[in-house]
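The complex appears here minus one protein chain, its other protein chains still in place.
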Amino acid sequence: MVYAYLCYKSAFSEEGWSRMSSTLSRLRQRRDALPDATLAGTDAVLSVSNVQLGYWTPEGFSLAVEDVSFEVRPRERIIVIGPSGCGKSTLLKAIAGFIAPAGGSIDVAGRRTLSPGPDRAVVFQEFDQLFPWRTVLDNVAYPLRVNRRSRSEAASAARGFLELAGLAHAADRYPHQLSGGMKQRVAIARALALEPAILLMDEPFGSLDALTRARLQGELNGILDRTHTTLLFVTHSIDEALVLGDRVVVLGNAPSTVQELVDVREVGAPDSPAYADMRRRLRRLLAHEGEEVDEDAVFV
Amino acid sequence: MQRIPTGRRLALVLTLIVAIAVAALAATVAFAGGGPGGPPDKLVIAYQPGIGYAPLIVIKDQRWIEKRYPGTQVEWKVLASGAAITDGVIKGDIHVGAGGVGPLLVGWARGVDWKYIAPLNEGDLWLMAKDPSIRTIEDLRGKRIAMPSPTSIQAMVLRKMAQVKLGDARALDRGIISMDHPDAMQALLTGQIDAHLTSPPFQFQEKIRGAHVVAKSYSYFGAHSFLGAMVTQKFYDEHTAFSRALYQDVQRAMDMIAKNPDKVAKILQQDAGGTPTNRQFKQWIVNPALKYTTRPRGLVRFAAFMNRIGVINRMPSSWRDLVFPPVYPTKGS
Partner (left out) sequence: MQSSSSPALPASLSQPVRRPRVVGWGRLPAWLRFSLLLAGLIGIWQAYVTIKSPDQLLFASPRDVGEAFVNGWRDGALASATWTTVKVLAVGIGIGAGIAVVLTVFATLTKLGDDLLTLLTSILNPLPGVAVLPLALLWFGLNTNALLFVIANATIWPIAINITTGFRTVNPTIVSVGRNIGLSTRRLVTDVLVPAALPHTISGLKTAWAFGWRTIIAAELVFGLSGADGGLGFFINNAKLYLQIPQVFAGLVTIAALGVVFETLFGVIERRTVVRWGMKTVPTTK
């Protein structure tokens, strides 16, 4: 994390630095007004209670998620991981408000979520989540203008978040001129600029090459450290979960339930034995029934 | 397959070509028309709808051309407008075209080398309107007036009327709508257009059906020619005897109209497919507004007017420039 921080520091200009600092200090004030993450969950940012999700098929109603419950406290980083097809993306969509739960309830900052909104900003997996007809800056500023900020306020806030994401120099480019990694950075900047109660990310680095992916994971950690944003991150990669997360929600096969809620904060560096243990443990949990498990297999 | 040596191949091809050429020549000679100056093997005569073309219809019905020149195939065509006839003559598809003084002069001035071989009639062209509020030329400002085309004799008459009554020949040009007579009559009677500058018999029919006369062309040009049959100089030179014969046939037809209108009315009725009636045709062909004569009148007067308003840029020095020799004795104008 310190490494990531130093990378950032070296990339900034004086002006950029001051702009970013002002944005961050404002954010920090807001965040610090929230209760500490170590307090008990009465002030949970996200509360998922006995949620059931499914869809209609010609044969009838098919359950993807049977019964999932967990809570996310302020500033926490929750990773939702599970075997493919277990409904983790569906769960994220439900939290975001795109789907209504068939059963149970989802509350964000105390309010029942019924439809999508900027308090649960989403970063999708596809690169094409930016508006191609707007510049990078406008892609970040426009959602702010929609949410009642003035033109100038939106523009300067947007610049601040672009600085944060390391893209200040690309503000006037169009999305099609950016690489995949840069596009995802813009998407992150856009989501954060909305100052959501919780940031939702649906396998955002899944389409990137291994190197870029690793870089962005580090950058994301650095950004979140600064903005103190609460995170819910869906992935199928164990390593990603361990690098990014505080706690990991492991889902089972569909119709899924929560297999385990694992705290991974004390896991340490990737070359430590604690890391390897946790990795094996998660690998075992993720195996399908009856599957032969190579616990030491490395997949990103 | 054995390849035929080149020399022999060439000889074969040449023989083939010569044989075809001879055959073609023979065919041409075999089908040649009767005598020097006779009509071409295929003769196309085109005219427009209207009883003004009665002399031609009589000739068609009585088959005088076919009887005199049995080797010639005669095709009679009815076209919608003078422009179509002009096009046909330029292209060479039509040998004898019948149309008004307007297309004659416009074509002649632009280099279509044609003249009247036989003027067909003098005709008083009436400007008809149905709306009772349209009584004078002044009332026509901004109104829609139908006529065959902007280059028809009717259009020239309208411009003359405009010049005399409104001071500007082009004052009513905006309202000219090109329509052939039958369609325009329909449009006038149903109120889609405001006026129709037309010709016999349509003006008679419109009068019966409730329209009234706003103006007459004779009031502006005096008695004048209306229609005639045209051929090109080239045609006349190559088929002089036929052209003369045609002129005489037209005169014969006019005699028949004068002496035996009942018979002609019957011919016209049959040609028109049954309606209008026999009696109506007879009424129309004896009406003084239409006079069948091969004597041209007012050609130069029209030309002068058209030249003055810029429709044509060439003036005939006399009426004789616009007709062929058989017409000279009529002492026209």
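Letters A and B mark the chains as written, and numbering starts fresh at 1 in each.
Keep this in mind: a residue touches a chain if its C-beta (ideal position, glycine included) is under 8 Å from a C-beta of that chain, and two chains touch if they have at least 3 such contacts.
None of the values given here were measured: they were computed from a predicted structure.
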Selected residue (touches chain absent from view) among B:Arg141, B:Arg174, B:Lys207 or B:Arg279: B:Arg174
Contact residue for the chain not shown (choose from A:Asp128, A:Asp225 or A:Asp263): A:Asp128
Hidden partner chain, residues of chain A it touches: 96, 98, 115-118, 120-122, 124, 126, 128-129, 131-133, 142-143, 146-147, 174-177, 194
Touching residues (missing chain, whole complex) on chain B: 83, 86, 90-91, 106-107, 110-112, 144, 149-151, 170, 173-178, 187, 192-193, 311
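Everything below uses one rule, namely that only the chains that are shown with their structure count from here on.
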Separation of mean Cα positions, chain B and chain A [Å, integer]: 88
